[in-house]
Structures are given as C-alpha cells and as structure tokens.
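Structure provided below as structure tokens; questions to follow.
The complex appears here minus one protein chain, its other protein chains still in place.
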Amino acid sequence: MDGEIAALPAERGPSAQAVTLTINGEPRPLRIEPRVSLLDALREHLGLTGSKKGCDQGTCGACTVWVDGRRALACLTLAVTCEGHEVTTIEGLSAGGELHPMQAAFIDKDAFQCGYCTPGQIMSAVALLDEGHAADDGQIREWMSGNICRCAAYPNIRAAIRAVRDAAGGE
Amino acid sequence: MIGKPLRRVEDLPLLLGTGRFAADISLPGQAHLRVVRSPVPHGMLRGVDGRKALSMPGVIGVWSAADLDLGPIGFRMVAFPGMLPYRQPVLAAERVRYVGEPVAIVLADDPYRAEDAADLVELDIESLPPVLDQLQEPAQFDDQNDTEALLHEDGYGDVGAAFAAAPHVVELTVTVGRHTGVPLECRGALADYRPGAGTLDFYGAAKVPHQNRLLLAGLLGLPPQLVVLREAHVGGGFGVRGEVYPEDVLVCWASRLLGRPVKWIEDRNEHLLAANHSRDQVHRIRAAVLADGYITAIDDEFWLDQGAYVRTHAAAVPTLTASMLPGPYQIPAYRVRGHVRLTNKTPAGTYRAPGRYEGTFARERLIDAVASSLGKPAMEIRLSNFISPDQMPYARPMSALGTDLEYDSGDYALLVGKAQARFGLAELEHGLAARRALGEAVGMGCAFFVEKSGLGPYEAVRISVDQSGHIDIITGAGSMGQGFETVITQICAQELGVRPETIRVLHGQTDQIEHAMGAFASRLTVMAGSATLIAAQALREKALAAAARMLEASPRDLELSDGAVRVAGDPDTGISLAQISEALRPDQAARWGLEPSLTADGWHTTDHMCYPYGLHIAVVRVDAGTGQVIAERLLVAYDVGRAVNPMLVEGQIVGGAAQGLGGALLEEFRYDDAGHPQCTTFMDYLLPTRAEMPPVDVLITEDAPSPRNPLGVKGAGEGGTTAMGAAIAAAIDAALGVPLGVKELPVHPEAALRLAKAARRESTSEPGGA
Partner (left out) sequence: MRQNVLRPGLLVDINDLPLNRVEDLPEGGLRIGALARMSDVAQAAGVVQRFPVISQALLLGASAQLRNMASMGGNLCQRVRCSYFRDATSPCNKRDPGSGCAALDGFNRGHAILGTSDKCIATHPSDVAVALVAMDAVVHTRGPADDRAIPIEEFFLLPGDTPEREHPLEHGELIVAIEVPATPTARLSIYLKFRDRESYEFALVSVAAAVRIQDGAIADVRLALGGVGTKPWRARRAEASLVGKLAGEASFAEAAGQELAAAKPRPLNAFKVELAQRAIIRALMTLTNGDTR
C-alpha cells in the first residue's frame, strides 16, 4: 500500500452518533445514524432544504452539492463520511444575500420553470466553469448531462452558463 | 407590459434554495407515514400482519383497509355512471390489482423508522393471473363487471356511405406507448388535523386545490370550509401532480386519528409505480379518400390501457382522444369507438396533451398514409383538408370535456405558410436530400394539430391594494412552475399602470378565495388571466370613484397611470393608489356611498374552450448501423392568439417539445409477462437529458386571437408536445425512405434497426431472407 494507516477509528452506530459537519464554512454539530445520507442530514437535520431530492439514487442531479469544492451527489454520500471535509450547498453560494452571477444569469436567461432542479443545476454549473468544462456547447452538454430538467429548460441553462463564462472571460 | 418578455417575478426563492416545496415543510410533532404496497400485479389479499412492524422502535401503528371507513376516490372530470365500480379504494381490501397498490400504512416518529417497519409488514396474497394487454378480450373485473370500463362511441355524419362511395380507403394500426409526466419533485403531503377546532390543514396541494378540497372533505365527512388546502411550490405538474391519490386521503385520515400532523413524502420508486401513467393507446384508423386527396370520412377504433382503476380523470382522456382526433381537418363524417380497458398496471390519467398526443399521432400518420397511397406530398393533403378561416367558428357536432366542440378562430394555411418562410423549409429539405445522397439517413417530418385550452366554466380573482400601495392578487388557480405569477402580474400591472414589483400573486390557498377551478387544460392564462383583467378594470373604476371624491372632480376627467390618479392634463394632482386605499376606510367609504377597501373581484366565465393550433417539424438522423435516432432540430410554429409573455410561451413550448420527444424515442413503462413493472428508476425510465435535446426553433404567431376572452389569448402549455410524436415518426420514415415505417412509439433502436434493414432490402431488391 502507498502509505501507513494511523489508527483504526472505532465502530459507530447503528444508533445516532454525534457528528460535526462543516457546511458552508460553519461547523454544524448534529446527531445522526451512520446510515443517514448527506442529503437527509442537510434537509431533515440542519434545515437546509435548498438541496433537492429528485430520485435519491444518483440519477437526476437535483441534490448536487460540493464536497471539498468538487461536485458530488448528496443522496449517495453518507453524512458521516463528510467529517473533516468542506460541504457547500446552494445556501452557501450567495454571500451576504448577493446573487451569485450564475443565479443572476438564470433569471436573465429564463433558465428554469418549476425551479426544483435549479439548485442542483446551479451548483453543477458553477463547478463546471471552475473545472474548465464549459469551453463549447458540446462540453456543456456532456458535463451537465447528470442534471435532469423535466421542464427541459436546457437551452436556456446553456445560455446562462455561456453568459457567465463569457463575462468572466472578459469577452 | 402585455406582450413583453418580462423576467419572472417568482424566481428569487427558487434560486436561493429558499423555495418551499412539499417536502421542505415540517410541523412540530409530525409523524411520518409509509405506504406498504402490493408486490404482485394481481391477487386476493388474504391478510395483513403488522405485528413485527409494531414491535419496531418509534412505530406508532400499522393500519390496513379493515381499519378504514372510507369510500373509493371519486371523479373530478367527465364521468359516466358505468365507471363508478372501477374507482380506486384508498387501501386495497380484498384484491390487489397492480404492483405498487397501497395495502397498508405504517406511522412512525421518523421517516427511516417508518420505512424499516413497512418492510416488515407481511402480506398474505394469493396470486391471480394478470391482465396486461388492452387488446385482449375483456376479462372479469369483479362479480358484476368485466374489464371494459367504458366503450365510448361518438361521431357524426354518414360514415358508411362515405366509405361505400370512396375511391380510396386507407387504413392503419398505430400504437403510442405508456409514458407519463414524471415531474422532478415527487409527490408529498402534510396533513394537520387540530382536535377540538376540528380543522384540517393540508400542505402540498397542487393543480386543483379547491376541487380536491371537495373530494377530500367528502371522503372524510368534514365540512369543506374546515378543510384548508395549501399549495406550496410545485416541482412540475404535467397533468400528473395534484390529483387526489390514495396517499392524500391517508395522511388526512391518519392525522385525524392521531390528532397530530402526519407527513408523507413519496420516493422515486414509488412515484413511478403509484402516480398516474398515461397514453398507451392502440388505434385502428381508416380514411375514406377522394381521388384529389379530400378525406370524406374517418373511422377510428381505439383501445386505451387504463391500468388497474379509473382515477379522478374518469373519462377525460378517452373523450378528449375521440373529440379532438379530427383536428384541423373538415372530415364531413366521423365515427369513433374507444375501449377503456382495465389491466393490472398502474392506473392511467392525464399527461400534457392527453388524448391529443395519441390522437394526433394516429391522424397525422393517417394523413401520411393517404399522401403515400396517392403519391402526393403530405402537406398538400393537409392543405386541401384544412378547415378554412371563413368556416370559423367551426362547430363539430360533438362535445369535449363537457363543452360543445366549436373551434373559435384560426387560419391554418397561413401558419403553414409562415412556418415555411420563417424556417426555410424548402432549403432545409434540399440540404437533407443532399446529405441523403451522400449516404446519410436524415429526414424531416411534419405534423399539424389543433389544441384546446382555456376550459371553463369559471375562474375568480380578487385584487386588493393596501395602504402602502402594495397589491395582492388572490386566485384559487394553482401554479405548477409555468410562470403563472408573472403572467398575472403583467396583466394587472398593465391595467393599473403600476410597477410589477408592487404586486404579489397568492394562489392555491382554499381559505383565501371561495371558488376556483385550478391549473389544468392550459386554462390559466385564459381563465385566471381574463379574470385578473376584469378584476383590475373593476378596481380601476373604484379607484377613480374614490379619487373623484378626494379631488372633487368627475370620474370622467380622471386617469390612472403610474400608480396614481390624476385629473387629465394636470400632472400635479396625483393621488396614489396607497392614498386611495387609506381613504377607503369603512367610515369614509360609507360617507361616500362606496364599499370599503380598495378591493375588487373579477370573474371570467365561459361555456367554450379556445383552440390554438400549430405545426411541428422534426429533423432526425438515424444511425443505420445501430438504430439510434438523433433529433437534430425541432421546429414549432404555434398560434396562441395573443402572447402575454412571449419568453414564457417559448419556454413552455420548448419544454413541451422535449416531453413529446421523450415519448417518441425514450420514455416507456414496460412490464414483463408476469406483470412486474420494469421501469422503476431513472435508469430504466429514460427522461431526455440535455444531450438528447436538440435546438428548438419557435415561431409564435398571433393571427387568430380568441374572441372568447377579453385578452384574446389561447393556452400555450401543451402545444409543444401534441404533434411531436407524429412529426418525429414522419422524420424517421423520411430518413430511412420507408413510407409509414413507424407505427409505434417510442421508437427504440432495435425498431429503427429493423426499419433500416427493410429499407436496404427495398433498395437493393434482395430477397428478404432473414
């Protein structure tokens, strides 16, 4: 193996355990069973209902959050495994009530209808730009394909992503 | 303001993650309900044993049908008495009829514990053979009834004579698969019964809260005024969400039993098993045709797979299928027979363009068949059969959703001409032909359709201005996320000359307004929009009357603009709506002989629907090696009478087109031969992602305003969907060079591959040995 393992952590559960998660930069202590998903921990235990549950099986993208800055599906992540990692949700995106440029672009380009998939789309779209995967429409299509929009506002979501990309690029 | 692409007023909470969807709402002390569902498609229910579940920590109780004293769920729409025996019980009592049917409920203090315990409820079911095919002869449903819940027969004219005299008869059989709305938000409900007060609050209502209040209050034996339905944000409706389902009744029943709030949130697997399916029709259709392509009669027989029960929509889908099938064409004689047959599948209801997606597919494929048999272009057949503008209003002696079927306005040929020019169809076809010559399997297909919208009979709106000048618009009609609040705001802002930011739209709360129909049948802008205009006009009159007193002027000399009343030509005299509202306190209003408060009601009532229409064009490429069908472009031309907000109309059409595409190529609920559903996750039930979503060009025209409402509008919610299946089918035919190749939707790769092989055999004239 590549390195040494320090000490085996103790077995925990199945009853509720004390866990401290770091959400949007804040330490958030809570008591949850080890089987609780990050999505349920956010929604049911921490009152952060912005991340949405569309399938709970990793197939729709509505629960997209960032773990250590990388996009991940909160429904397929066990909350206890996020100890020591930074979790960012849609609630942490708009600092001080100011809309993130992507949120503003979603209004301007009419990039949603019912709004249910929108938090996941936005978290994915912002990460997409950070990853550098929005160079052209083909990339946007492939790298956003994990976020389903049943209202099919896809063309307008793409337009919003392009607008933010081009504004950031100074074009 | 009207006609402008105003940015949506409802966006902010949805972007910030502060939206309040059903699952986002919680109440102190709530219990969590989990439904135990039938794992078998058909069987006699011999027993439900909840003892193991009851022993689990946190479990409050387990209940089955024997514990309930509730009747079956009633009908909300077009019903025939003969359908009553097929209503769905809240919990299955003696027989289970589909995989997913509610059999028992478990309540616990935590949703995880409720789910754990539900897995331990033991069901004793004696399996029976399932019925899985609507074409099979009717089987036994119960002691008195067979599985044909309805034979709907309708029509007009002498069909027999027309066929006897026709030089050409064209016939085909076509099928549209089983698919449905699948909003991204699953269903959810939170019921709060308050012992003592005797009130029941229900959160998570959608679409038709007022209608559902009557159904729920009736089932529970409560006075409707003590039952309050509250609509929250709704994550998509598409016809599926917001009907009364067994789970809605169960949370209310359990909350009353326990005297505490009860919450139920559906998971995706449940949704695909439990929420209404739709479509799934087989049509055998024939046309009597003259030598010039004029169709003198259509004779259609169809079979609809209704699933296990008849739910709230009752006969809405089969009757709409029947009455709307002739579409834009004259069709002097028409006969239709629709068999609504029960099977052991999830019950079916409405889904965006219900009955029209199926009927349009059958009819437009028939038009293509007529064209092919006469060797004429299909568009020529369409043009020679269109109802002409001078025939408008055009009455077809049938009824649709309880209204006389009378098209209000339209110039179909004009729309075809505009679409051909705007989209450059001739050049497009030229380019495709060039690509075909180089070996690519590409093609274009068209389909024309008439939609219906703006179903009555009424909708109500109340507008109030408070002492700060803030305006509340209250309507019972619901919002499913279409931009409804924006449209209503635009109409009110224009009429009152106020800024949109001063307006709030409150909707879907049954304690705020007495009467409402709701959000279905593309009726909101027509009905609630018209009611808003009428209410705003009344409010304006009242403001002018009060201002006349305040300014000691005649109302006729006053004008309302920029939120203030002025004497015409005297800009210094402005009195704001806020000041008028303050002045209209009860004592002063009484002195002036006016009703207190700056408030006005508006009603729009109608006996007729209005009928928008459109042309769908699909360009597809078929990978002849693998059978994959790739939609390259979709084009939609649609006449909405008048577009209040063109940006939102376009959004509706693009979204509708995607769903039409999904039903044509991807989406299908499949069952195996034993009756087990095979599409219970998003990996088996395939929704279009952005990768399958081609560019959609939309041409919105306003050539035929509706004379039936003061705005002239027609609905736009479904017109992106209706003919997309038919257009894509025609495009695949064109790409492969197989006339009438596609007779079944969705077109899976193996079907396209078969067609491609047939085309090759045809072109090389090889013997067709397999």
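In this document, chain identifiers A and B correspond to the written order of the chains, with residue numbering beginning at 1 in each.
What we mean here is this: contacts are C-beta pairs under 8 Å (C-beta built on N, C-alpha and C of every residue); 3 or more make two chains touch, one makes a residue touch a chain.
From a predicted model like this one, the values you see are computed outputs, not experimental measurements.
Q: Since one chain has been left out of the picture, which residues of subunit B touch it in the full complex?
A: 39, 119, 269, 439-440, 624-628, 630, 665-666, 670-674, 676, 678, 680, 683-684, 686, 688-692, 748-750, 753
Q: Determine and list the subunit A residues touching the chain excluded from the picture.
A: Missing-chain contacts on subunit A: residues 1-3, 5, 11, 34, 56-59, 61, 64, 70-73, 76-78, 80-81, 124, 128, 131, 133, 141-147.
We take it that only the chains that are shown with their structure count from here on.
Q: Taking the mean of the C-alpha atoms as each chain's centre, how many Å separate subunit A from subunit B?
A: Here subunit A and subunit B have centroids separated by 31 Å.
Q: Going by the contact rule set out above, which residues of subunit B touch subunit A in the complex?
A: Interface residues on the subunit B side: 7-8, 10-12, 14-19, 21, 23-24, 111-112, 181-186, 233-238, 267-268, 480-483, 647-648, 651-652, 654-655, 657-659, 681-683, 687-691, 693, 695-696.
Q: Residues of subunit A touching subunit B in their complex?
A: Residues in contact with subunit B: 33, 35-36, 43-44, 48-57, 59-60, 62, 89-91, 94, 99, 103, 106-108, 110, 112-119, 122, 140-142, 144-145, 147-158.
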